[in-house]
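What you see is the complex with one protein chain gone and the rest in place.
Which chain is which? They are A, B and C, in the order written, and residues in each are numbered from 1.
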Amino acid sequence: MAKRRNDILRKKIYIVIFRSDTALGKLFDVVLLWLIVLSILSVVLESVESFRNQHLLAIRIAEWFFTACFTMEYALRIYSVHRARRYIFSFYGLIDLLAFLPAYVSLFFAGTQYLVVVRALRLLRVFRILKLTRFLSESNILRTALKASMYKITVFLSSVLTLVTIIGTLMYVIEGGESGFTSIPVSIYWAIVTITTVGYGDISPQSPAGQLLASVLMIIGYGIIAVPTGIVSVEMAKATEGSKRQCKMCQSPIYDPNSRFCSNCGVALKLK
Amino acid sequence: MAKRRNDILRKKIYIVIFRSDTALGKLFDVVLLWLIVLSILSVVLESVESFRNQHLLAIRIAEWFFTACFTMEYALRIYSVHRARRYIFSFYGLIDLLAFLPAYVSLFFAGTQYLVVVRALRLLRVFRILKLTRFLSESNILRTALKASMYKITVFLSSVLTLVTIIGTLMYVIEGGESGFTSIPVSIYWAIVTITTVGYGDISPQSPAGQLLASVLMIIGYGIIAVPTGIVSVEMAKATEGSKRQCKMCQSPIYDPNSRFCSNCGVALKLK
Amino acid sequence: MAKRRNDILRKKIYIVIFRSDTALGKLFDVVLLWLIVLSILSVVLESVESFRNQHLLAIRIAEWFFTACFTMEYALRIYSVHRARRYIFSFYGLIDLLAFLPAYVSLFFAGTQYLVVVRALRLLRVFRILKLTRFLSESNILRTALKASMYKITVFLSSVLTLVTIIGTLMYVIEGGESGFTSIPVSIYWAIVTITTVGYGDISPQSPAGQLLASVLMIIGYGIIAVPTGIVSVEMAKATEGSKRQCKMCQSPIYDPNSRFCSNCGVALKLK
Partner (left out) sequence: MAKRRNDILRKKIYIVIFRSDTALGKLFDVVLLWLIVLSILSVVLESVESFRNQHLLAIRIAEWFFTACFTMEYALRIYSVHRARRYIFSFYGLIDLLAFLPAYVSLFFAGTQYLVVVRALRLLRVFRILKLTRFLSESNILRTALKASMYKITVFLSSVLTLVTIIGTLMYVIEGGESGFTSIPVSIYWAIVTITTVGYGDISPQSPAGQLLASVLMIIGYGIIAVPTGIVSVEMAKATEGSKRQCKMCQSPIYDPNSRFCSNCGVALKLK
């Protein structure tokens, strides 16, 4: 009998924590989201020296309050889920664990308390909460487009890395240590800073030959920054295309999501 | 009788001030536009020290002349409009108020006179003036494209903010205060400067580990700068497409250039 | 009789100088192009102090040799062209004049000799020389795309300028002169440097509020840098599409603008 009641309780907790299609489940998710945002804010503010000196106690209390919340939530998740092991080793399970573990570790090892910022990854959960809204389908188009572009992006990135290695080494030979190009890794770092058009200017060529090579690298970078954009644009256009409806009579594509008749054969369409 | 004449006067003022389809209405709009541009110019020039020292009186006179103009215009707008309250709390009404209010406030609180620069927002009125020209339809395509991309952009921006928070914190842990990463908010600021490829260089990583992480962030930024471009390109292509034909029966847009029937009401279409 | 011979000479010169469809005309154009490139190179090298000190005489001689060439060429052009006045006030005529005038002016006013660099504009003539090759048609597609985008770009640029004025003023109020924001024009310059993602770092915000506002500006810039790209992409796709021909028999697209027979059904095509 007690076991039965226990089972019902577990099921109830499961529905509140894991699902978001009941009023209580939604409330839980929204509260959780705010706790995550606030806990990240407390970590961020703790690192500001003037703020830390004034409100050290408040920060400490808030910090441990959030850690307690996440620990309790994790315990409830393990308690209520059917296959605990599977949850623990899932992507979300590991993130949930990392959300409070660093806080306990920091008791023994100083300086690790900032690692709790991985809690930010929990914010990705927001996409799960909004499952029924338009956000996820948009996110899906993005994901499909990115996945389909993966191969092209790999080819592109390896070409860029080869280019950056060669030009970085050339700059090391041309400029030498006086202008800040103290070693090849630093020169490669400079080449990446340049080709991505970030351009800090902490290291910059001083000799005419170095400035010429840098100019060539920039013009090349100017040209090839177009490549990933072209890749993603095309894939995104295809993904958008792929999510379109089709007329069941004449197979012509339905462009307007609100169409009620096929634009080619005039047959009535079912609304999605 | 006086009331009647009053009403006619109000109507006349209304047509001149609010509309731009009469010669006088157009003249009013063009003069207003020039007043806005000149008043912004006077505020901008006032801030240049050498100019202020030489022409202080001229600036002051111009400043109060513009403020008087805008105050009078505001009074006339309230006087002539049918539903004054609705106008006052509308978007354009608030901007019109903000165009002269800071000037009066600056009599009591020094340093607030620069806030009159919000007058620049009044320049947006130029799009209303050019209502009948090609500009607005172009602006409409832009707006439609941006609106349709809003959901995708929200997903994109929240992912970027999560990424920037995590990498900013990591850099704070890796680099510490000596290289300028004095707190997590500053490190997040650095991460935004880097991922958007702005790259001021006021803060830049000095340690090998920091430079490696920065390189990874730049390469990631290089890849994902393509995403908003892809989003807007696709939406803009759709919006351009969408502005093509319209059904003559139900006014719904015809997306497919080869449609032979309206997708909304099923009426037969003439081919372009 | 002498007049007759004169006329024939003028015609011959005209064909050599203005046309490029004879062997001599082509040779003239290529030699001219090399003279332009070399004369620009001599101006550029003159500005390098170490080079000027060593080769001053050689530079001076080269400089006056090029000026003499361009002067003579200009005289021949005026002599041989039918309607001299029309040529003189045409776009190319003015550029041809500006190619040697500054050299003579610099005899009286020191420091103006660098203005001969406007000769670089003469390089645009290269597109005219290559008239019969593929380059010009490509350049036409670019021009069509840019022209069609002009309206959208105007709306876009005026929005960007309004944004930059407002944020520049806000930064001037927030940061003040200590961080380099010495006046509103300088702050607007900073905002342009930031929103275009150039980011020199000669001026950068120091206060938390300033860094927050800068972050917002960067994220906005990140989003709206996509807009001109989207505009040009769409217009370019349309221009490419628009320049395609179709076979009238089998409807298959004709990709090569010079094909005289349909590559699918072999029917003879009319040249566009």
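Basically, a contact is a pair of C-beta atoms (placed from the backbone, for glycine too) under 8 Å apart; a residue touches a chain by one contact, two chains touch by 3 or more.
Since the structure is predicted, the reported quantities are computational estimates derived from the model, not experimental observations.
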Under the definition given at the start, what are the shown partners of the omitted chain? A, B, C
Sort through C:V43, C:A62 or C:L163 and give me the one touching the missing partner chain. C:V43
Looking at the whole complex, which of C:F18, C:Y92 or C:Y200 touches the chain that is not displayed? C:Y200
Where the missing chain touches chain A, by residue: 151-152, 154-156, 158, 162, 165-166, 169, 172-173, 182-185, 188, 194, 197-201, 204, 208, 211-212, 214-215, 218-219, 221-223, 225-227, 229-231, 233-234, 237-238, 242, 251
Using the touch rule from the top, list residues of chain B that touch the missing partner. 197-201, 229, 233
Touch residues of chain C, complete complex, unshown partner: 40, 43-44, 47-49, 111, 114-115, 117-118, 120-121, 123-124, 126-127, 134-135, 138-139, 141-142, 145, 153, 157, 160, 185-186, 188-189, 192-193, 196-202, 225, 228-229, 231-233, 235-237, 240
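Convention: only the chains that are shown with their structure count from here on.
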Quick check for you: after a Cα superposition of chain A on chain C, what is the rotation angle, between 0 and 180°, in steps of 5? 180
Inter-chain centre distance, chain A versus chain B - centres from mean C-alpha coordinates, in Å: 29
Could you state the distance in Å from the CA-based centre of chain A to that of chain C? 42
Suppose each chain is reduced to the average of its Cα coordinates; what separation in Å results between chain B and chain C? 31
For chain B, residues that touch 2 or more chains besides their own: 185, 188, 197-201, 225, 229, 231, 233, 237
